[in-house]
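A single protein chain has been omitted; all remaining protein chains appear in their positions.
Here is subunit A:
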Amino acid sequence: MKKMLMATAATALMAGGAMADEIKLGVILGFTGPIESLTPSMADGAELAMKEVSDSGKLLGGATVAPVRADSTCVDAGAATAAAERLVTAEGVKGIMGADCSGVTGAILANVAVPNGVVMISPSATSPALSEAEDNGLFFRTAPSDARQGVVMSEILMEEGIKEVALTYTNNDYGKGLADSFKAAYEGMGGTVTINAAHEDGKADYTAEVAALAAAGGQRLVVAGYVDQGGAGIVRAALDMGAFDSFHFPDGMIGQALEDNFGSEVEGSTGQHPGTDSPGAAKFVEQVGGAFDATSPFTPESYDAAALIMLAMQAAGSAEPGDYKSKVMDVANAPGEKIYPGELGKALDIIAGGGDIDYVGATAVELIGPGESAGNYRQITFKDGKITTVKYR
């Protein structure tokens, strides 16, 4: 305890000298590109956490945190790498909240974060490939890997007694990654995937795709696509041709549009998407008020990602990535006092006092394996034409 106190005191002194004023954190998201409609509220979520910490004045003895935004473009690895390089070398950021899409996240990690030793916490990259990426302990994510979703999907289908499914996925990193992880998990549990076929988004006609799926057969059709893209076209054609009448929908398919377009026609279909009934989600909405859309996808994850970086800094007593990278898992997981959104000041106090915290945040954060969210999923089913919650798992 004495040592701890001394260490804190020493850091406080150091902080006074070197960096009392301002710690910069990068916010790298695709402000232009295919998910540009989601990123503004994601960035707002991250910056809300930084403001909360700055206002509390308790981080490393009174340091403030300033966000620096950069554009990942979501799809252009070259542009994303250049943007991240600028943040690290020119702006001198001590950590990166980002990036968003799986492809650019991998590129920034390999080309910028690892060579420069900067911590990255992504709120939304879900590709299973990132679990095995070479990261020197610098990469974390508050979004669950789709490998996890594949397992959850398989469990749901097995519990429903579905042993044979046809599988179609949208032909990109998300669809392929999810389809592969589902297929592996499902077959591991004794299920059979009769066909694993890609579909392209944005086509007018999916009868040929559905004809192939129908020929292969199966008790249910698993559609790993997008609800306002090819996924909906596949479901429409499958219903029209009488090929399948019940489906399983992963996260990309769950949305109001699904209920509006198909409703009672897909009675008994199942699905799941990331979601939690933890009180943190409601507290986050309350804290945000009307400032931005707190329920927009990956916005709570962004708040949590930024919060974890700052709490880890406090725990390490240093803003240097090399020092605090090993503390991220400690602050995120039990044991310790549970921390919800809006309680970052309290958390900083507890850590400064030598206590231990278990950051729950807006998305019930629990980091597992190589530092990724364990993932909480909401299992849904169609009942009387409405999406209804079965349970959380």
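Throughout what follows, contacts are C-beta pairs under 8 Å (C-beta built on N, C-alpha and C of every residue); 3 or more make two chains touch, one makes a residue touch a chain; residues count from 1.
The rule is short, and it goes like this: contacts and distances are computed from a predicted model.
Entry comment: the absent subunit's protein name, as recorded by UniProt, is "Branched-chain amino acid ABC transporter permease", drawn from "Ion-translocating oxidoreductase complex subunit D", "Succinate dehydrogenase cytochrome b556 subunit", "Branched-chain amino acid ABC transporter permease" or "Acyl carrier protein".
Only one residue from A:Met189, A:Ala211, A:Ala291 or A:Ala334 touches the chain missing from this view: A:Ala211.
Across the entire complex, the residue among A:Gly242, A:Gly290 or A:Pro335 in touch with the chain not shown is A:Gly242. Of the listed residues A:Ala110, A:Ala133, A:Ala184 or A:Ala198, the one in contact with the hidden chain in the full complex is A:Ala198. For subunit A, the residues in touch with the chain missing from this view are 171, 195, 197-200, 202-205, 207-212, 214-217, 233, 240-243.
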